[in-house]
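Removed: one protein chain of the complex. Kept in place: all other protein chains.
Should a chain be cited, it is by its letter among A, B and C, assigned in written order, with residues numbered from 1 in that chain.
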Amino acid sequence: MKRTGVFICHCGINIAGTVDVKKVAKELSNHTGVVHSEEYIYMCSDPGQNLIIEAIKENQLDSVVVACCSPTLHETTFRNTVKSAGINPFQCEIANIREQCSWVHKDMEKATEKAIKLTKSAVERVHRNESLDPISIPVTRRALVVGGGIAGIQSALDLANSGYEVILVERSPSIGGHMIQLSETFPTLDCSQCILTPKMVEVSKHPKIKLLTYSEIQDISGYVGNFKVKILKKPTYVDPDKCTLCDECTKVCPVVVPNEFDLGLTGRRAVYMPFPQAIPATYTLDIKSCPGLLPIACGKCADVCEPEAIDYDMKPEIVEEEVGAIIVATGFDLYDKELMAEYGHGKYADVLDGLQFERLCSASGPTTGKILRPSDHKEPKEVVFIQCVGSRDPELHCAYCSKICCMYTAKHAMLYKHHVPDGQAYIFYIDIRSGGKGYEEFVQRAVEEDGALYLRGKVSKIFEDKGKIKVWGVDTLSGKDIEIDADMVVLATAMRPSEGAEELAKKLKIALDKDGFLSEAHPKLRPVESVTPGMFLAGAAQAPKDIPEAVAQASGAAAKAIAILSQERLFHAPTVAKVNVNLCTGCGMCVHVCPYDSLSLKDGKAEVNEVLCEGCGTCSATCLRAAIEVKNLTPLQVNEMIGASLGG
Amino acid sequence: MQKVLTKKSLPQWVKKLLSYTIYTPVEEDDHWNFVATDNPEDINLDYPLTTLSPKKIIFPQREIFLEFCDSTEGNPEVKEVLPAEKSAVIFGVRPCDAKALTFTDKVFGGDFKDIYYWKRRNQTTLVGISCNTPPYTNCFCVSVNGSPYSKEGLDILLTDLGDKYFVETYTKKGEKLLNLAKGLFKSPTAKDKKDLEKIRIDSKKKIKRQIKNIKKIPPKLKEMFDSPFWDEESMSCLRCGICTYLCPTCHCFDINDEITSSSPIKGKRIRTWDTCQFPDFTMHSSGHNPRPDKASRLRQRILHKFLYFVDRYQNYQCTGCGRCISLCPVGIDLLEVLDKVRDYGS
Amino acid sequence: MAEEFEPKIVAFLCKWCSSAGSDLAGVSRMEYPYNVVPITVMCSGSISPLYILSAFSRGADGVLVSGCHPGDCHYIKGNFYARRRIALINKLLDFIGLEPQRFQMSWVSAAEGTKYTEIIKDFVKELKPLGPQTKLGRDL
Partner (left out) sequence: MVSLEDLKKEAKQILKENKVKYIIGYKKSTNGLMPVPAFIKEPEEVEKLVWDPTCVFNLTRYLVDEKRRKTKEKEPDERPVGLVVKGCDSRAINILLQEKFINREDVYLLGVSCENTGVLDEKKLTKKIKGEKVKKVEFDEKDNFIITTQEGKTKIPAKEILANRCLECKANFPVIYDVLLGEKAKRSIDNPFESIEKIESLSTEERWTFWKKQLDKCIRCYACRSVCPMCYCDECVADTISFAVTADTTAEEKAQKIKWVEKSPVSSENFIYHMVRAIHLAGRCIDCGECERACPLDIPLRFLNRKLEKEAKELFGFEAGFDPDQPSLISCFKDEDPEDFIR
């Protein structure tokens, strides 16, 4: 039988006002196994804690119950208190007689009665508590960043600059993501490439960053502090060390395919460099469009390559890395144009999406910064911008707001006006969301200085007619039907999670939200953590966001990762599941229900990986043999608590 | 004393006995059972065999010994609980079931007298009914020194003579019941006695199932303790408690403290039936189980009934009621087993 | 004048949502009947039907099980398993003839102090007319 001490806190009058603490103390002193019971005005105060420590020493207590406020407030406090008196912290339990009793009842007698039950319940529990020590896990002090867009780059740099090795994995031939495709950025209109390329170069030069482009995550195992990652490095067939960037190969390559970087506005060869500032600065032979790697099939590029950098025999390679934390920054894609057929996107050459328009505006773009119609390279005099294309449309498309469209459309209108001073920009919008530093002012500028004409309403029809694109719509403010003969239409299409994000999420066991974005552990308080310990989220992979937000979240994620990597060891709550092998029949039901894959079958018996187990206890409620339970909240304990809660 | 009682006056007799608790066989669902009644019309003596023998009344499945409470001041209160003072009459007891009680009498009446058992036993009067035709497909009382009209253990035995009962009393208890309704009982005529004799001779003949040379069995069993025979025979056994719980002679029990409150500790000390067929029956607290499998448990059941009990009380601990055979969920046939034992190795 | 019957209720609350919700009710000083004694478990998914039966057999007049709303489970999906398991025991209790009002399940988030309060109020109100639960109570 244990020697339990019970300490009842008055919490000033917060508890003592409605609970007869003296009576509770008296009642508990008679409870089986309770050898000491007293009450005090503020248990959490230093004198209060000292009184607990004294009592432990005087009465050789081996367990303690503090009846006070909610355990969420002072459980840790009192567990440390008993620890300092030489008792295992897990021999201390809290009875919540404030939030769950004194604060919600008025009748003193009844409240006291309930407080007694609550306290006895806690005593019954602590009587059967095991002394436990936190489970300690070594930490591999390196990080993995998945995705080489601005978010991934930022996280990688923050981690590396804090002195931690980083593996940055990007699936395309170059890092830079979508930001590198942009022309200018709102609200400052500074050149996107000019601000991003220095960071890209820093990544490539950083001694602590191992950059793996044209690579994909194949498999991840392990747990926080100790992940094992398998990375597939796809062959580029060009040896970057030998390649001198002479560009001879592209001249001879017979194949032309749409250039992803310019979103199909230009073409590229099968062997190509994504864009001039690509990092790593090297060529890639795109096997999908290449006529074939055998010299007989083509082989022209290899023939002309002086430094013999082109190696058709290059094989895919599996890189295995061990890391302690993972940041997922897989970014976004634009909503498929196929799904936006109603706006003629993909059907009419002069109906573009936002990114394509960015390329048109970009100095490095297909038109070297001149805004010209793809169809006939004429300067468009009237351009219609349509917002919320695919966004905020629960019936047909995405229910959510893509958040950045209002801003970049305003920017587009501005840029257009700057390129074509005599042109007119029309903007169809549902409403304008310009929350953000300098954002509202920016939109105003578009309207006032650049005379963008905002039309509140949806576009009903778009069709080509005599070289013009007719746009029919309604201005819901004036109620007038609107008909514009536009030269160009730019769609602010919705942002959606990037291709393959779902697959990756499965491998990482990160949950997805209803829209397919990676879900954070808590929408408010844990916005950069995933539900899986040790995995963090950054950028548009988690939700649509603009550059400053992506960067902020990226740095946040890095900081969170550093919080793990900076530890020698991690400590994990020891209140985990334990199996009674004598009872286990190996049916595997627990394995099936465990949300953390912490259970497995070994020689026909369930086995707990204590590091992965979060102690939720779903396994124990599922087990028909009562063969698995969570330490310190076992069915036996709950059963005794039930008894106490019902008054004996 | 010998009397006759017309069938229609049976209820009138019972009416006179209402100061007793009256039990009679009653059909519930698909089986028969002894149930207390205060309606004389309920008495039914024309029935097969009850699933549970009157053992359940004399030696109930659950007996409270005492109630205890560890009062907070630290002086525990313990209160002994005894069976209620209430005389009872059980009508329609089958001779085999009555005989069975003479065995439990021995068990609970040795050097240590079980007050709970005896209180009930002494305040209960058993009115038997002889089995003119076997009430049960698997009756074999004759094979185990019993008979369809055995008086052993009975206070009164009734025999159905068509429109009347032939009434025999064997004890003071029995006579007392008759005296409570003197007028109803007539002395038997010569014909009555002749009919009785005839019926009895036939009734024995009608019993089909039997064990030949049962005497050979006990000595045989002595040699068979380690025989693989038991593994074979127990293959189909399910280790349920039917054969023993329903056996009128089985009397094993367990005593538990059943706690109703853990602080202060309150509860009752309770005796419940137990059976050698349950694995936990012989489970040691060390975890060791001397009867680890079905084979050893079946062996125990047979040896106890046809060897140990015989050695100790010079009687087979079986009255041939046939319950264990008819109600075994997998049709294990005691008689078949015993036949095999008898012929084992020869 | 006999004293009004006061039902004894055991409430199994998950730590992260429902227990937090009841804490919020406390912080907001919302008054509700004292008849309920909460037992905080880690997750509604850990609540075995045995707990519920045991509560009734130890004389509870009503039992409440409360967890996070679907999708909000701190342990990702524990409450989904709870939902199934509890649905079954709920049907069974009803089938053997226990008054359906005596067993209830609810989703209460950490923000729903008011909802928790309401649920307790209603529960007590519904239980009072039924009187004590004797059907499953231990009759040792």
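We take it that a residue touches a chain if its C-beta (ideal position, glycine included) is under 8 Å from a C-beta of that chain, and two chains touch if they have at least 3 such contacts.
Computed from a prediction, not measured in an experiment: that's the story for all the values here.
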item: Missing chain: touched chains present in the view; value: A, B, C
item: Candidates B:94, B:209 or B:251 - the one touching the absent chain; value: B:209
item: Residue of A:26, A:378, A:480 or A:592 touching the missing chain in the full complex; value: A:592
item: Residue of C:22, C:46 or C:106 touching the missing chain in the full complex; value: C:106
item: Residue numbers in subunit C that touch the chain omitted from display; value: 49-50, 53-54, 57, 70, 77, 80-81, 83-85, 87-100, 104-107, 115, 119, 135-140
item: Positions on subunit A contacted by the hidden chain, ascending; value: 128, 580, 582-583, 585-590, 592-593, 601, 604, 622, 624-626, 635-636, 639
item: Interface with the unshown chain - residue positions in subunit B; value: 28-31, 33, 51-52, 61-62, 137-138, 209, 235-236, 238-242, 245-246, 254, 256, 258-259, 270, 272-273, 275, 278-280, 283, 285-287, 294, 325-327, 329-333, 335-336
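In this section, only the chains that are shown with their structure count from here on.
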item: Subunit A-subunit B separation of Cα centroids, rounded to whole Å; value: 74
item: Subunit B and subunit C, separation of their C-alpha mean positions in angstrom; value: 47
item: Subunit A and subunit C, separation of their C-alpha mean positions in angstrom; value: 35
item: Of all residues in subunit A, the ones touching two or more other chains; value: 643
item: Residues of subunit B engaged with two or more neighbouring chains; value: 260
item: Subunit C-touching residues of subunit B, taken from the complex the two chains share; value: 258, 260, 267-268, 270
item: Touching residues (chain side subunit A, partner subunit B) in the complex; value: 30-33, 120, 124, 640, 643-644, 648
item: Subunit A to subunit C touching residues, read off their complex; value: 70-72, 96, 98-101, 103-107, 110-111, 113-114, 117-118, 121, 511, 531, 593, 595-596, 614-618, 620-622, 630, 633, 635, 638-639, 641-643, 645-647
